[in-house]
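Missing here: one protein chain of the complex. Every other protein chain is in place.
Chain nomenclature is as follows: A and B, assigned in order of appearance, with residue numbering initiated at 1 for each chain independently.
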Amino acid sequence: MRTFEYLKPASLKEALELLGRHGEKAKLVAGGTDLMVQWKKKIISPEYVISLRNVPELSFVTYESDLKIGSATTHRSLELSPVIREHFPILLDAVSNLGSVQVRNSATIGGNICNAAPSADTAPPLLALDAVVHMAGPQGERAVPIAEFFKGPSRTVLASGEIVTHFSIARPSPNTGMAYWKHTRRKAMDLPILGVAVLLSFGPDGKTCTKARIGLGVAAPTPMRARKAEAFLEGKAIDRAVLDEAGKTAAAEASPRTTIRGSQWYREEMIRVLVRRTGMICMERAKGAAQG
Amino acid sequence: MRRTIRFTVNGDPVEVEVQPHWPLLRVLRDELELTGAKMGCGEGECGACTVLVDGKPINSCIYPALEAEGKQVLTIEGLVSPDNELHPIQQAFLEKAGVQCGFCTPGMIMSAKALLDMNPNPTEDEVRHALAGNFCRCTGYVQIVESVRHAAELLSKNTKRTGTGE
Partner (left out) sequence: MAEQFVGKSFPRFDADKVTGRARFINDIKAPRMLCGKILYSKRPHARIAHIDTSKAEKLHGVRAVLTGFNTPDVRVGFLGDQTALKRDKVRQFRDEVAAVAAINEETAEEALELIHVEYEDLPAVFDPIEAMKEDAPLIHEVDARGKPRRNNILPLPWKLEAGDVQKARAESAFVVKDTFKTTWVHQVCMGTSGCIAEFDVNNNLQFTSVTNVPFGGKDRLDMFLRNIGIKGSTRILTPYVGGSFGSKLDTDIYEFIAVLLAWKTKCPVKILFDRQEEFAASPPRQPIVGTVEQGCDKDGRLKFRVVEMILDNGAYTSWGATTPSVMMVPISTLYRVPNISFRATCVYTNNIYAQAMRGYGNPQATYVVEQSMDQLALEAGIDPIEFRLINANEPNETSPMGLKITTCPMKECLEEVKTRLDWKKKQGKHDGHGVGVACFLHVGGGARVYRSDAQGLILKVDDEGKMTAITGGTDQGQGSETIIRQMVAEATGFRPQDVNIFQGDTEICPWDVGTHASRHAFMVGHAILMAGAQVRAKLLAMASTWMGQLISRNLQKKARQDSDFKVPDVDLNLLSNPENLDISNGQIFLKSDPENKLLRLPVAQIVRSAHMVGTGRGEMIVAEAFYDPPNEMLNAEGKGNLSCCYTFGAHGVEVQVDQETGQVTILNYVAAHDVGRAINPMLVKGQIYGATIMGAGYGLTEEMQVNAGRVMNPNLLDYKLLTAKDKIPIDAVIVEPIEPSGPFGLKGIGEPACVPAAPAIANAVADAIGVRIKDLPLSPEKVLAAIKGKGK
């Protein structure tokens, strides 16, 4: 009978050992929401499945000098996390509108990122937050900026035997607004037609942009940063017209495709519109943060 | 490859032999004859298979059975009291017509249970957010939302009663 061996390591050390032992024959899963479906459809046929659900070191949220999120933290626990709710609305926007409560109770942020789908909801916010991806492997630990993590659709820099352990995110500067806009056909149980994450930090005048980050989902074969648009914004006094121009720039540097979920022209158009709108939300939120 | 796992279902300890590729739904329906949770899609999209694992709603059609080891599983069958009385949520679904064909109902009620356990007095938006992973083709959700809010009222009047297996 076609089946696999399901391994439930209780520690990161054990998980790494198992991964090292079984190598290419093993499939690492966190929430495992795709496992059953992909296995049934014969998209994957691993001999060993290594579940990270029971590794406590991989499931946590801490906020001290920086924000750290364990890779096996579920979207639901992020959605309910006071730290995320209070300080990282951009992540709350993403995790509270992904799938359903049921899916969010299983699916993890690490799984979302490691699948490296262009539509991964947490990728644009993590790009905008300059998140660092921390990995552990046979050679020890290493870290890369998330912008360097994706190599193509379903491809990442993870080497054989490596596991993403956590994401770290620096504390945003005080005058910062951040938001993620998920553009969909319906309000739940959907993948984005386009995902736009924007982070804007402002100088003491509250207007001049000191830092801009734009993360886009479904705008290219991998989640991407709109670096030209970011550069355009930095140093400028931000208003609607400037954001509109940034949207155009972002649309020009993106390369969306036509799929059954949306046409290329429409996605380009939405980048233009939604970069501006998400930027406007950032301005509101920055103001709110300054007052709060 | 079969492995024996132990967990509790609706308060009762069970011991089942499972294949590693089996989802929890298969164990509940085929091995334990608890057919209340339904297979509506098998892909974690419709919510008809929703059960609570340690109080949290999950899609049991894609939840690996082996992950249930040592956990507390609550299914729709666990809501009726030992003396065969309906749980207030079940009662509310009849009183406010949150049921039509009934196929989505067990999953819908389990999602409602998880919500009301956490938030005893939800707003309409909160109910809709919590039930968004349970598709219903019959009701258009209006009377389901009314049922859940009615259930909240019944529960607040009757705080003593709870389902078994908690």
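As a working rule, a contact is a pair of C-beta atoms (placed from the backbone, for glycine too) under 8 Å apart; a residue touches a chain by one contact, two chains touch by 3 or more.
For clarity, every value in this text was computed on a predicted model and none was experimentally measured.
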Where the missing chain makes contact, among the chains that are shown: A, B
Contact with the hidden chain (one of B:Gly55, B:Gly70, B:Pro120 or B:Gly140): B:Gly140
For chain A, residues in touch with the removed chain: 1-2, 183, 185-191, 193, 260-263, 266, 269-270, 273-274
Sites on chain B contacted by the missing partner chain, in the whole complex: 29, 34-43, 45-46, 48, 75-77, 79-80, 86, 90-91, 93-97, 99-106, 109, 124, 127-129, 131-145
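By our rule, only the chains that are shown with their structure count from here on.
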Interface residues, chain A side, partner chain B - complex: 1-6, 8, 32-33, 35-37, 39-40, 49, 51, 53, 76, 96, 99-103, 105-106, 187-189
Of all residues in chain B, those that touch chain A in their complex: 1, 3, 19-21, 23, 42-45, 47, 50, 56-59, 61-64, 66-67, 69, 111, 114, 129-130, 132-135
